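All protein chains of the complex are present and in place, except for one that has been dropped.
What follows is chain A.
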């Protein structure tokens, strides 16, 4: 009796239709990899909040430099709040939270988590100082320095998490390693702009929302195309639903962000003004832009969060099904691109 699990793996090449099926063998269908033990709420939440914080620090520095007080205050407070929460999530996820300080025992460039810990250890206090000086109005010079410092480290806080996920054997995380930093950069920008649109809508936040959303949507497409079979978990099940929700929310958020600007100022983006029915701007009252901005912000935040959870769950799903580990490796060997000797005895 053949008890070895032989299944047919559907392969996909980007957007094309199914290509010939590959035979694939596994040990009773058991996964090759051990399931990541990270908790979704903690780690996907950590990815989202880190992006929100990093993007907010950039927005804060821009607002600070151009004298937009309300925007600066919202962004600085948002950055510090988000990074504090993300740190709490990270510590909560440790098997031994009491040993969090062991993270700073060594500095290891080969460990994205070590690099990230040091990054957070530097960025957190800067974001805190920026928020505190902004709130109290004291030590403005120190505040300006902290704001600038947080803006320098913020982008790294936003994109390093992509390396954190990609530097694993998990197929749907590793195969996205080329595009994921850009995906997370776009997603972080969209989230930060989203928070700002809710708290202190201003033209730069609107533009950042549109730009970030476009980057997020574009990078997600390119990434999925280049991932081969490992893109499948991003389209199936819970992860697939999250990814679709993210796409809809992010696109909606971008359109609403652009509309909120169009309704409130003369600086209406060309493309949006052409796309809109001519009578529409007239019907929007003066109170409307704020409501639209709030809706845009909520959609962008929701889209960014859904993306992180979607990517997280897709990775876990890809680790639990041996097809995503075995088939691409087998293909690599058969095409002579493998590392191991493919020779049969």
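Everything that follows uses one rule, which is that contacts are C-beta pairs under 8 Å (C-beta built on N, C-alpha and C of every residue); 3 or more make two chains touch, one makes a residue touch a chain; residues count from 1.
Just so it is clear, contacts and distances are computed from a predicted model.
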item: UniProt protein name of the chain not shown, from "ABC transporter ATP-binding protein", "DNA replication initiation control protein YabA", "Phosphate transport system permease protein" or "Ferredoxin"; value: "Ferredoxin"
item: Residue of A:36, A:81, A:128 or A:218 in touch with the missing chain, whole complex considered; value: A:36
item: Touching residues on chain A - with respect to the absent chain; value: 1-4, 24-28, 30-38, 54-55, 58-59, 62-63, 65-68, 93-96, 99-100, 102-103, 105-106, 108-114, 117, 151, 155-156, 158-160, 162-163, 166-170, 173-174, 177-178, 181-182, 184-185, 188-189, 202-205, 207-208, 211-212, 215, 267, 315, 319, 322, 325-326, 329-330, 332-333, 338-341, 343-345
